[in-house]
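Shown here: the complex without one of its protein chains, the others still in place.
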Amino acid sequence: MQRVGVFVCWCGSNIAGTVDVQAVSEALKNEPGVVFSTNYQYMCSQAGQDIIKDAIAEHKLTGIVVCSCSPRMHEATFRKTAAAAGLNPYMVEIANIREQCSWVHKDMLTGTEKAIILGKAAVAKVNLNAPLTPGESPVTKRALVIGGGIAGIQTALDIADAGFPVDIVEKKPTIGGKMAQLDKTFPTLDCAACILTPKMVDVAQNENIRIFSYSEVTEVKGFVGNFDVTIKKHARFVKEDICTGCGACTEKCPMKKVPNEFNLGMDNRSAIYIPFAQAVPKVATIDPNYCNMLKKGKCGLCAKVCAAGAIDYTQKDEYISEKYGAIVVATGFNPISMDKFDEFAYNQSKDVITSLEFERLTNAAGPTAGKLVRPSDGKHPHTIVFVQCVGSRCSACAEKGKEYCSKICCMYTAKHAMLTRDKYPDTEVYVFYIDVRTPGKNFDEFYRRAVEEYGVNYIKGMVGKVTPEGDKLKVQASDLIANKQLHIDADLVVLAAAIEPDKSARPLATMLTASMDTNDFFTEAHPKLRPVESPTAGVFLSGACQGPKDIPETVSQAGAAASKVIGLLAKDKLTGNPCVAHSNELMCNGCSSCERVCPYGAISYEDKEFRMPDRTTKIRRVAVVNPAVCQGCGACTVACPSGAMDLKGFASAQIIAEVDAICK
Amino acid sequence: MENKYLQEELIRISGVNPKKCMRCGKCSATCPAYDEMEYHPHQFVNMVESGDIEPLLASKSLYRCLSCFACIDRCPRGVEPAKLVEAVRLAAIRKQGANHLTADKVPAMLDEDIPQQAIVSAFRKYSK
Amino acid sequence: MKVSYFPGCTLKNKAKDLDVYARKAAEVLGVTLEEIENWQCCGGVFSTARDEVATKLSSVRALKEAGSKNQPLVTVCSACHNVIKQTNHAMQTDKEFASKVNNYMADGAYAGETEVYHYLEMLRDVVGYEEVKKKVVNSFKGKKIAAYYGCLLLRPNGVMKMDDPENPSIMEDFISAIGATPVVYAKRNECCGGYIAMESPELAKKNSNAVIENAKAAGAEMIITACPLCRYNLIKNGADIPVVYFTELLAEALGVKEDTNGK
Partner (left out) sequence: MQVKEYKPLIVAFCCNWCSYAGADLAGNNRLAYPADVKIIRVPCSCRVNPMFVLRAFQRGADGVIICGCHPGDCHYTSGNYYTRRRMAALFSMLDYLGIEKERTRVEWVSAAEGAKFAATMNDFAEKVAALGENKRLEDLRCKK
């Protein structure tokens, strides 16, 4: 029989306000096995923990029940307390009387009644607890970063600097991500390429970093410290190690009518291409959808002009398997499609563009060499209308927009408006806004400068309709302050499209068993205290895959994720979860049911010799669980027809005891 | 207090929750009858929310809404201002003798080609 | 196939063309339009108020009759379509409203079971534009035609669900199917002014002019519509290009327009 101690926490008035803690500790005194029961203001405080430690020693407790907040909050704390007093930490059970009792029930009577029942269930369970010792598993000292934008680049550089090898997997032919497409950055207006490209070069030159560009992750197995990852390297039909990036092939390629995705389709590239001058790795890639040689077997010009002999039309997709200790997700964002917002005539006029397209239009390396002209006729626009919140803060229709604020649009629109007025003072600039949101260092000052120094017309209101007519865009909008409907003949309309997580994030989350919110942003382990960790151990989050954020925020989160990875990789061994499955081999009949349901392949079979009652021996096939691989889900325990399989810490007998206690 | 009752009534029969409005003004930006209205779609939402309903009841704006539903479809928050305009209009014309359009006025408005649809629609919108 | 058909008041008077050509064309396409017996006017506009019951009864009766024959209900006038479809939606989703309406219904309750199609949806989804294309005898090849949706066909989108309300293609695809070139312009889904023509002809004029100008600037030689009131407003307010019902073009393309001479 266990000697159980019960400790009821008041949590100030959080619990004591709705639960009569005295009554709870009194009621639980009479439960089987309970030899000590008390209550205290803050059990998690040092004084509270001392009460527990003293009681363990004084009453020779073999198990304790803490009636307090959620085990997700302080289970670890109380396990440490128990361990410090010489009790096996797995002899601790928590009755959640705060989140699942005092906080959701209003009156003292029902709250107390329920708290007692929850306490009884925990006592019933702890009576059947057994001391558990966690196993250990080694850590593969290599990290994987998925996504090669500024988030992935910064994370990889920081991890590599600490001396650990890192691989970056990037689905595009080059790293750089969205930041490579930007012109200037707010609020300092330094040029994005000037600060990003040196980092890209650092990545290429760092001997701890390998880049798998034009690649994607196709399979993830294993667990924290021991991930087995399969990476698919798409055939680029160019030998990466031989290509010098001279660009001769791209000049000679006869197929020059391929929409250039780097410039968002505003100009064309060749079928063999290097996305931009500072690409890393700077090697060519053949687009199989457009290459005549690959499609029809006719051409081969690029192979002829390549002095290095790097072209290989027979190249196949390649699969690489690698082991990693930690995985960082840095899959980033994209602007949403404007198809559902055609009241702004995006599909009807080339002169209605998104803000990212505006970045390319003003970028010196962009399709117009930085000259701000109308995409339709190449003329200088004299009146530009910026529309904020296109698809952001839109709760009316999930197919159309996003309910959240995209966070970066207010600032980049102020930047666009300011730069336009700076470079082309003859241009009239209107910004239609709902709210201007500028929290951030020097952000509001920046926006005010756009208005006060550069004379940008900020109008509170929304654009309702854009009508292309002749060479004008007739903009119909509201000015809420003046209480007027405005009609502006614009030359260019720029839409601040909402941003959404990259489409590759959802399947990746499934592979990683990492959770996502309803908007497909990755969820963090704790929204405030563990913002760069996924709830799945060993998976970390960097950049806009976790939520909309600007460059400074992305970079700081990238560094934070890197430090978490370094902390993990610095360990030689990880202590595992001792709550794993185990099979009672005397009951096991070797049917393989458990093996079939195990998602981790943790169960294998052995032929074992058993002594029979008549002193003969018999060889039987029985299940054996590998505790380092088992994650403790318990699927096998239900599949097992003979009841041989059970789960430590959540044994069938324990759960049944809880059910009985609740239903008493 | 009467306003409180009227406000609740308007919210009930329209099914509109004016609290969902985030003051973006897209309804008024898209309204094709804006210039002929003294109170605009966003004001209907805001004024019903604050209980300032009397001016709306007396306004000719009620009879300028075209029921084209542009504000309903384009509102980013699903507020549906046109339904509120409709509710206020009904509150006005349901009072005895408050019909906005009466049969004797109709002949003067007609021409040879006007479709029946226009007449029945106007009656449905303007009279009880 | 047989479908129930609700012509509506205007189609029996000022907009006979819309009706007559719709029937002729349907025959060629293998669809029989069975007119609802004793149908009553839909009222022209849908009242969004949840306590407006009496004005919606005629629509429910028509819907119920089509339902009793297990047929979808097809409409061709934009206004009738809007009213009937919104009424049907209210019957499906607003229980309180539905129970009030059912108090007026003889034999059995109705809960929005009948499917409502616009004639255009019938062409697109039931007959198929490919099928229409095959039956075209007089192609409008080379003709630049602008579709005018107006407001009632597409909105509110949550109920009408006919097409993308901001970037529709159902009428453009129809124009392509009869061999012509569709002209896309922004004002095609803006209101012509509708019934305001009675009260404030100036407002109707302003709106209609904007539509016409926008269509012409985009190169339109002709405008098609499904709504008698849209057509009236556009013509009345100085359209100098033809404004015709889409069914008329369909009948002409299918070679049955002449048969209807004398109506």
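When the chains are written out, they are named A, B and C in that same order, and each has its own residue count from 1.
Simple rule for what comes next: a residue touches a chain if its C-beta (ideal position, glycine included) is under 8 Å from a C-beta of that chain, and two chains touch if they have at least 3 such contacts.
Everything numeric here is computed off the predicted structure, so don't read it as measured data.
Contacts of the undisplayed chain with visible chains (whole complex): A.
Checked against the hidden chain, the listed residues A:A76, A:A277, A:A570 or A:I662 yield one contact partner: A:I662. From the set A:N30, A:N289 or A:T518, the residue in touch with the chain omitted from the display is A:T518, counting the whole complex.
Where subunit A meets the chain that is not shown, the touching residues are 70-73, 96, 98-101, 103-106, 110-111, 113-114, 117-118, 121, 509-510, 513, 515-518, 523, 535-536, 579, 597, 599-600, 631-635, 637-639, 647, 650, 652, 655-656, 658-660, 662-664.
FYI, only the chains that are shown with their structure count from here on.
Comparing the chain pairs A-B and B-C, the larger number of C-beta pairs in contact belongs to B-C.
With centres set at the average Cα position, the gap from subunit A to subunit B is 46 Å. In whole angstrom, the spacing between the mean C-alpha positions of subunit B and subunit C is 24.
Those residues of subunit B in touch with two or more other chains are numbered 70. Touching of two or more other chains is recorded for residues 166, 190 of subunit C. Those residues of subunit A whose C-beta lies close enough to touch subunit B in the complex are 343, 389, 393-397, 401, 434, 460-465, 476-480, 483, 485.
Interface residues of subunit B facing subunit C in the complex, by the touch rule stated above, are 12-15, 32-33, 36, 63-64, 66-70, 72-73, 80, 82-83, 86-87, 90, 101, 106, 109, 111, 113-122, 124-126. The residues of subunit B lying in touch with subunit A in their complex are 20, 22-31, 34-35, 40, 42-43, 70, 74-78.
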